[in-house]
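Removed from the display is one protein chain of the complex; every other protein chain stays in position.
Order of writing sets the chain letters: A and B. Residues in each chain are counted from 1.
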Amino acid sequence: MYRYDEFDQAFVRQRVAQFRDQVNRRLAGELSEDEFKPLRLMNGLYLQLHAYMLRVAIPYGVLSAAQLRQLAFIARRYDRGYGHFTTRQNIQYNWIRLDETVEILEALAEVEMHALQTSGNCIRNTTADPYAGVAADEIEDPRVWCEIIRQWSSLHPEFSFLPRKFKIAVSGAAQDRAAVKFHDIGLYLRRNAEGEVGFEVLVGGGQGRTPVVAETVRDFLPKRHLLSYLEAILRVYNLLGRRDNIYKARIKILVQSIGIAEFARLVEAEWAQMDGSSLDLPEEEVARIQAYFAPPDYPAAPEVDLAAQRRAEPAFDRWLAANVARHRVPGYAIVTLSLKPTGGIPGDATAEQMERVADLAERYGLGEIRTTHAQNLVLPDVRRADLQALWRELETAGLAAPNIGLAGDIIACPGLDYCSLANARSIPVAQDISRRLGDPERQRLLGPLQIKISGCINACGHHHAGHIGILGVDKRGEEFYQVTLGGSGEEDAAIGGILGRAFSAEEIGPAVEALVDTYLELRADEGEPFLQAYRRLGDAPFKEKLYGTA
Amino acid sequence: MALLKDGALAEDPWTLPGEADELPAEAPAFVSLERWQAERERLLGRNAPLGLRLRAEQSPDTVAEELHRFAAIALEFPRFQDGRAYSHARRLREHHGYRGEIRAVGQVLRDQLLFMQRCGFDAFEIASDEPVEAWLAAMAEFSVFYQPASDGSRPAWRHRLAGTQGGEAA
Partner (left out) sequence: MTQQVVSANRLADGRVVYLAAEGGWTRELAAARRADGKEAGAALLAEAEAGVRRCEVVAPTLVELQEEAAETPGELPGLRRLRERIRDRGPTRETGRLLTEKPAATAAAGGL
């Protein structure tokens, strides 16, 4: 993984000093809240319902064991002993004091981390495929380009006061595990007919109030032009994005309003005027960064046949089927640790659990951990021969729920329990559904089923992209829940459609069970997953079951 | 209001007369884009430096051919959160090769000064209640930049390749 050199270290130290000065001026009253707010947001510091919330950047979801231990220390020393992994691969802490934030930033800087630009109208954390570098279906490692984008976008002087937030995601594999099409800029690494690898560049995707699937602005961009091309897109957005209405200020609104063809024309015109030679990185610098992501020397590992162990322990078998994915290197596996225990709070981990994971990453892997936008953790380099031993340890740590990609792997935002933007609670709904659908054998039978819950229209729970999406709303002071069906965050990106009237907090759990029952009754066979069945059947049978009307 | 330029608070020779007011005969003055378009010939006949003041939604491209006639261009930040002028400034410097004064006006706050300077602003109309040292300190908070901009500073990767150090932060 990337390691800071003297420049990166100097930058992050200077950034901490700058923020210390800004905090002190705020506490002394030299800065008003209005003046301070964009500055603290640029440092990922929100004022939420109960306290300040600090969102720490986990660049493209990659962590070392040392970094994860420091995150655990911060949870213990400065928070209430836990942290929340987010739908953008970051971590956030809910009980932070403004007057301790600088100390926390210093603790982060010690392990080459920061909280820069995890909020505010600037370029946010660039997210990536959590299996980057190890996926069996990978074309090229997206992390190299994520690191290049990270540096380029850090305190970019021209793009720190954009009309609105800006999110970029990169995928380098056949399967899209990063929800690329729901980002302001999405990048797919692709091979063209000549065998060269370049980027398909998409713009204007997003969820929130007006969900939109991104469109392609450039079919094939040679890699070496990435930064200048991104700069052209950002500049067009900075100049033309709406400044009069925060609900219409994302790039998706601009692209929708002028059309992708006109948007592309503006970008290409701007790009043609730019001096790429000063913006684009020389080969040497790309190679320097690439070297940090070179595949490690994998000690030879035997290809083990786990059939006997699977027969002997059905629980191990279920966990293998759901939580373990194929690794590029024979004898190795990619293991996802579920932060969705039955009845638990999706994405939360205690300091103890974080420390256990750091240990496990060192003993069973090469010391690296990944975060996913589904709020889970990944150990990317586990020897197949160690899988059963690892599984037993994960069970004792409460990290082995065999539910990745299944009904229990619910994505939920913090909702009205924590967030000042929320209209309804999402966590209790997630817990209720998790218990109702908790039985591991039943989940296995149900197959892939992504349930995503947001506590307000900002859609941080990505409900538009859920096979079953749930949106919490406030109706006359009561919490109600609207159901959408048929969303998807993968290459076949789609926005879920509203099914009908909203459900109360008591009704939503049974409603989701009824949807699941309908699917089971009507699916062609066990090989037809929920999304596919829904696309074949349409809304009608689900509406009928829930509302008694077709 | 005070003018921060060349590392110090300076006397400001420029004025911004009202749209219907006469311009001073022999002193530098800013005009709006509308006034420039309406009174171009008369303004060109003046024997004193002319400046153009643009609002955030007005692109310098509209006067691309005549930028050389303006000794200074003032770009407005109607609210400090409105970041369009950063792009206008960069395009003036990099696409149009503009070498005159680019002045930041409107809500110009200390914490954005370094961004402005990097985008090509070299003069700043500031509310003068803070000592100038605080403003200058804000501009020296970083020695490491990750991206090239319009102020000639070298991004970190250039230093890496050249084996040179960055500058020192104050």
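Quick note on the criterion: contacts are C-beta pairs under 8 Å (C-beta built on N, C-alpha and C of every residue); 3 or more make two chains touch, one makes a residue touch a chain.
Here the structure is a predicted model, which is why all the values come from computation and not from measurement.
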Displayed chains that the missing one touches are A
Touch with the missing chain holds, among A:V12, A:L41, A:A264 or A:I345, for A:I345
Full-complex touch with the removed chain, picking from A:M1, A:L47, A:A109 or A:A136, is A:L47
Filtering A:Y60, A:Y418 or A:F530 for touch with the omitted chain leaves A:Y418
Against the hidden chain, subunit A presents residues 26-29, 33, 47-52, 80-82, 94, 96-99, 343-345, 348, 350, 416-418, 422, 425, 427-429, 431-432, 435, 477, 479, 504-506, 508-509
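Here is the rule we use: only the chains that are shown with their structure count from here on.
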Between subunit A and subunit B, the Cα-mean centres are separated in Å by 39
Touching subunit A in the complex, subunit B uses residues 56, 59, 80-84, 86-88, 90-91, 94-95, 109, 111-112, 114-116, 118-119, 141-149, 156-157, 159-161, 166, 169
In the complex, subunit A touches subunit B at residues 5, 7-8, 10-11, 14-15, 17-18, 21-22, 35, 38-39, 121, 151-162, 227, 235, 238-239, 243, 273-275, 278-279, 281-282, 284-285, 288
